[in-house]
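Note that one protein chain of the assembly has been removed; the remaining protein chains are unaltered in position.
Just so it is clear, A and B label the chains in written order, and each chain counts residues from 1 on its own.
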Amino acid sequence: MLPGMIPNEAELTAGVKIEAGRQYGFFTDTTLCIGCKACEVACKEWNSLPADHLTLTGMSYDNTGALSSNTWRHVAFIEKVRSDGADGAMVLPPFQSHWKMMSDVCKHCDNAPCQEACPTGALFRTEFDTVVVQQDICNGCGYCVPACPFGVIDLNELDGKAHKCTLCYDRLKSGLEPACAKSCPTDSIQFGELSDLHRRARARVQSLHEQGAGDAYLYGAPGGPGATGNLGHLHAFFLLTEQPEVYNLPSAPSRGADRVLPSLLAGLATAVLLTGAAFGFLLAV
Amino acid sequence: MDTTTVSSRDGIPTYHERPAIKSSLYGWTVALYIFVGGLAAGLQIVVTAAELVAAPDSATAVLIGRGIALAGAVLGGVLLILDLHTKQRFYNMLRIFRPTSPMSIGTYALMGFGFWSLVAFCTQLFGLPLVGLICGCLAAATGWWMTTYTAALLSATATPLWAVAPKLLAVRFAASAMSTGAATATLIALGAAPALVLAFGDLAALALLIELIASIGATVIRRRRGVNGPLQDATWGPAYIVGVLMFGLCAPLVLYALANFYAGPAQAMAIAASVCVLAGGLLMRGVILLAGNDSAKRPRDYFRFAAGAT
Partner (left out) sequence: MARQSGRIIIVQEGRFLLEDDAGSHRLFLTSHSLNFNPEDLRALARGQQRITVQYSEPEDLVAGLAESIELAQPSNGNSANPRHGLGATLRGFLRDWSLPRQAVGQSDRSDAAKSTESHQLKARLAEADQVGTSICAYCAVGCAQLVYARNGKVIHVEGDPRSPINQGTLCPKGAATFDLLNSPLRLNSVLYRAPGSDHWERKPLDWAMDRIARLVKRTRDETFVQKLPNGSAVNHTLGIGSLGGATLDNEENYLIKKLFGGGLGMVAIENQARVCHSASVPSLGATYGRGAATLAQWDLANSDCVVVMGSNMAENHPIAFRFVVKAKQRGATVIHVDPRFTRTSALADIYAPIRTGTDIAFLGGIIHYLLENDLWFKDYALNFTNISTIIDHRFKDADQLDGLFSGWNEEKHAYQYDSWQYEGEAVPSSLAEHSVNTAESFSEKTKRMEKGPPPRDPTLQHPNCVYHIMRRHYARYTPEMVERVTGCPKEIFVKIAEALARNSGRDRTGAFCYAVAWTHHTTGVQIIRTAGIIQGLLGNTGRPGGGILALRGHCSIQGSTDVPTLYNMLPTYLPQPQAYKSHEAFADYLKAETTPTGWWHNFPKYAVSLLKAWYGEHATRANDWGYEWVPKIVGDHSQLPMTLAMRDGVLRGMFFLGQNPVIGGSNSRLIERGLAKLEWMVVRDITETETAGFWRSGQLVRKGELKPEDIRTEVFLMPGSLAGEKGGTFTNTHRLIQWHDKVGEAPGDSRSELWFIYHLGRRLRTLYADSTDAKDLPLQNLTWDYPLSDEKGEPDAEAVLKEMNGYTVADRKQIASFQKLKDDGSTASGAWLYCGIFPDDSTNKARSRKPDGPDGPGTHLEWAFAWPANRRNMYNRASADQEGRPWSERKKLMWWDEARGQWDGYDSLDFEPNKAPDYEPDWSQEPQGMDALDGKSAFIMIADGRASLFVPSGLKDGPLPTHYEPVESPVRNQLYGQQDNPVAKKWEAADNRYHAVGDPKFPYALTTYRLTEHHSGGTPTRSVPVTAELQPEGFAEIPPELARELAIENLDWVVISTARGEIETRALVTERLRPFMIAGRKLYQVGMLWHYGWSGYATGDIANALTAVVGEPNTSIHENKSLTCNLRKGRLDGRPQTAPVEHAHRLDVVIG
């Protein structure tokens, strides 16, 4: 028996001390993923999220389908076993290949469209620079849902609130690694300080290239695909070996807020111009 | 037949044909709001203009217009609250101001518009014309925002159909707000100030012309970016082309024009045109909204939109 929880457990499980004011995130290395879905379960266990849609999808081993208000981690399955000939793969590149599995999650964008769209301030950036929906504030206006360029955040019409991954906000506050990353059997999901994760990820890509997995690249790291259109870098970024769309990710997502000003100006101009015209026509009467 | 593997028609792979983003939950309530809010703002603007230029016997029309604008603001607020999924927390809309959020901007625009419209209407009613006029101007000024922020709101999402041409969408919404406002004014004027009918009609016509041009421009862009599908496919294609473009834009445009030449049936044509404008304005918001929701369900549309073409 232990007296209580292990203090700063994240130092044991992720080698990082969690402190307010620093930037944290996930690095998901798909080449280490065995598609076990421990992340999905650990997330639901910690966050008391209900199971839903208990039907077979036929999409390889993916019966979750997508991220939703009840599912904050989703493992995608893409079979490419015989993509290189009818005999199928036998001599394989190192680590994951031919059956691609990827654990998707909220990207916690640097400029998060959901947060920028939220009119109540329910969505905000925490002291760990993550993006969270505050359930005591959200009034279910639903604007964050179409605002997300990754189709992550979802409104649950039963409780009338928006929900998504909180990067285990409550756990971070208590020095615990997020549930999904802690459970991941092969450390495909790594939690840590963003700068550190970026360093690790770049090194990993390089070593994979050296070992013959030339198609490995980072999605959502600064300057890379995913971290485009003023979204800034993604706090949850990925090491992928297929083009983003294969994993249902856009190659160049953009920040909606950038479209607000041009749109407003064009509209105001039109309205003002027509107001002027109104004076013209009326004076002519 | 083997759908367990990655599906890739016309070059762009998708994930088992699943949507890549989520559609909005907006439906006709929101479409009606955008229509009503725009109409009220447009109407407030034209009647205030009429009052400013002291158009002949416009007083009654202005008062009625102000009344309708106020009613529109109130109805708009009600519609918005109805669309919330946790309605009892509507007040949190006023918790914060988010300059990045058109919905936040719009909340305050609606508040301002509603407030000034209320004061303008009351003061005018109780014979404080000058105060009424000043408040009317303030209402009209906030009205400018009302006519257009809804377009910014849709453009700021990831929905391809809405986001692909932000400026032109705003031009269309603003123009439609003015045309529907003017059309309403026309109908009011019919009884109260017959002299103004043609003027309002001409304004509506100009707005329609601008909207038509913007619509064509938007179509060009959507086609170029390969996201026009929902507006040409069976579900929304007919409603958009026949209802919105033909019936809602072209038809009234012609009618207003003709009204200038045939004094006889002018009134009748103005009425017919105004009805077309109003119906078309509502239909346009509805189709754009719902077709937009469909476009979000098309992974390839989104991938094309988010392929960095811009």
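Going forward, contacts are C-beta pairs under 8 Å (C-beta built on N, C-alpha and C of every residue); 3 or more make two chains touch, one makes a residue touch a chain.
The structure displayed is predicted, hence computed values, not measured ones.
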Of A:L176, A:L234 or A:L282, the residue touching the omitted chain is A:L176
Residue ranges of chain B at the interface with the undisplayed chain:
1-5, 85-88, 91-92, 94-99
For chain A, the residues touching the chain missing from this view
1-6, 9, 12-13, 32, 34-38, 40-42, 44-56, 58, 60-61, 63-64, 70, 79, 81-82, 87-92, 94-99, 101, 115-116, 121-127, 132, 134-137, 140, 156-161, 163, 168-171, 173-174, 176-177, 179, 182-187
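Criterion: only the chains that are shown with their structure count from here on.
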Taking the complex as given, what residues does chain B use to touch chain A?
3-6, 12-16, 18-26, 45-46, 49-50, 52-53, 55-56, 83-87, 89-90, 92-93, 95-96, 98, 100-105, 107, 140, 143-145, 147-149, 151-153, 155-159, 162-163, 166-171, 173-175, 177-178, 182, 195-196, 198-200, 202-203, 206-207, 210, 296, 299, 302-303, 306-308, 310
Using the touch definition from the top, list the residues of chain A that touch chain B in their complex.
57-60, 62, 65-66, 76, 78-80, 83, 113, 116-122, 137-143, 145-151, 153-155, 157, 159-161, 228-229, 242-243, 245-254, 256-257, 259-260, 262-268, 270-272, 274-275, 277-279, 281-285
